[in-house]
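The complex is shown incomplete by one protein chain, all other protein chains being positioned as in the whole.
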Amino acid sequence: MIPIDNFLVLSAILFSLGMYGVLARRNAVLILMSVELMLQAVVINFVAFAVYLDPETFTGIIFGIFVIVIAAAEVGLALAIILRLFRNRQISNVDEADLLKW
Amino acid sequence: MTYEEALFYVIAAITVAGALGVVTARNVIHSALFLILALLGVAAVYVLLASEFLAIVQVLVYGGAVTILILFAMMLTRVRDIEGPLDGPQRPFAALAATVFLGTTVLAVTQTEWRGETDEATVVTIEQIGEALFSTWAMPFEIASLLLMVALIGAIVLARGEEGE
Partner (left out) sequence: MGMDQAWLIPAIPAAAFVILLIFGPYLPRKGDWLAIAAIGTSFILVFPVLADLLDQADGTTYVAGEKAWEWLSFDLAGAGETFNIEIGFYVDPITIVMLAVVTLIALMVQVYSIAYMKGDSRYGWYFTAMSLFAASMLTLVLANNLLLLYAGWEAVGFCSFLLIGFWYEKRSAAEAAKKAFITTRIGDVGLLIGIIMLWLEGPNTFNIQEIIAFAEEGGYETTYLTAAVLFLFMGALGKSGQFPLHVWLPDAMEGPTPVSALIHAATMVVAGVYLVARMLPLFELADPIALDIVLVVGLITVMISATMGLAATDIKRVIAYSTLNSLGLMFVALGSSAVTAAMLYLFVHAFFKALLFLGAGSVIHATEEQDMNRLGGLAAKMPITAAMFAIGTLAMIGIIPLSGFWAKDEVLAVTREEQHIVVYLVLLSSLFITGLYMTRLFVRTFLFAPREQEVYDRAHENGLLITVPLLILGLLATVGGFVVFDEVGEALGFAGGFGQFVFLHEAHGFEFHLDVAVTSTVLAGGGVVFGWFLWRDKAELAASVRDRFAPISTLLANRYYIDEIYQFAIDHIVLGAGALIAWFDRVVVNDAGVNGSANIGYLAGFEAKFLQTGRLPNYALAIVAGILLLSVVMLVALV
């Protein structure tokens, strides 16, 4: 069978890639996609812990479901905000939205 | 190496490749397509984790709804017309941060002694999940639906804009 470490390392790789995306990308939609990657990594972690270490209460699976739900809501809201930003200022790059500087 | 392990490596490779594509693609549409690949790979990982319900939800919600939503957003914000690089100036720092994070996390994972059985995944059936969700987790479940509704209304209000716009 597959050791838990495999899943955890996979999760870490996905999370790192997501983090890289969030930090490196300029476009808001691309950043959002990277955030989704990070969320996926977290869910993998939850599920792996649930099925390997806590099969009786499997809280991790339930949490995974909630994360997916909330991620969906988040994507909806985030896209609305991105749309709004684009309509008002004709930009979709987050580093151009810098009105809140010093 | 068991065939399951071999399967895991294949799936993990596909997932990581998808994720890598998401964050490095030069074309935003390619990025979105790579995201679908990565999300489907994750769904497969859920299957390997013996959580077929989560895998199904993953395919439905992510592979379907979220991806479509993202593609719509790209279309509406005319992402393809954007000039200039897709990556910001802090890309080297991002790479460094990601590497350091990966290093620390992997170190932490491999150094940790997990209590209990760590080689065998226990199957959690859909029935069990349903029971738990509607008994133990009933309250969070309802709150999550409320949250979804609020997010829905919020998204509509935000996206619709003011009168006469």
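By written order: A and B. Residues from 1 in each chain.
By definition in this document, a residue touches a chain if its C-beta (ideal position, glycine included) is under 8 Å from a C-beta of that chain, and two chains touch if they have at least 3 such contacts.
Everything numeric here is computed off the predicted structure, so don't read it as measured data.
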| item | value |
| --- | --- |
| Contacting the left-out chain in the complete assembly, out of B:Ile29, B:Val100, B:Val123 or B:Val157 | B:Val100 |
| Residue of B:Met75, B:Ala108 or B:Ile143 in touch with the missing chain, whole complex considered | B:Ala108 |
| Hidden partner chain, residues of chain B it touches | 88, 90, 93-94, 97, 100-101, 104-105, 107-108, 111 |
| Sites on chain A contacted by the missing partner chain, in the whole complex | 19, 22-24, 26, 94-95, 97-102 |
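By our rule, only the chains that are shown with their structure count from here on.
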| item | value |
| --- | --- |
| Of chain B, residues touching chain A in the complex | 2, 4-5, 8, 12, 15-16, 19-20, 22-23, 28, 31-32, 35, 38-39, 42, 45-46, 48-51, 53-54, 57-58, 61-62, 65-66, 69-70, 72-74, 76-79, 82, 84-88, 90-91, 93-95, 97-99, 101-102, 105-106, 109-110, 114-124, 128-129, 132-133, 137, 140, 144, 147-148, 151-152, 154-156, 158-159, 161, 165 |
| Sites on chain A touched by chain B in the complex | 1-10, 12-30, 32-34, 36-37, 40, 43-44, 47-48, 50-53, 55, 57-58, 61-62, 64-66, 68-77, 79-84, 86-87, 92-93, 95 |
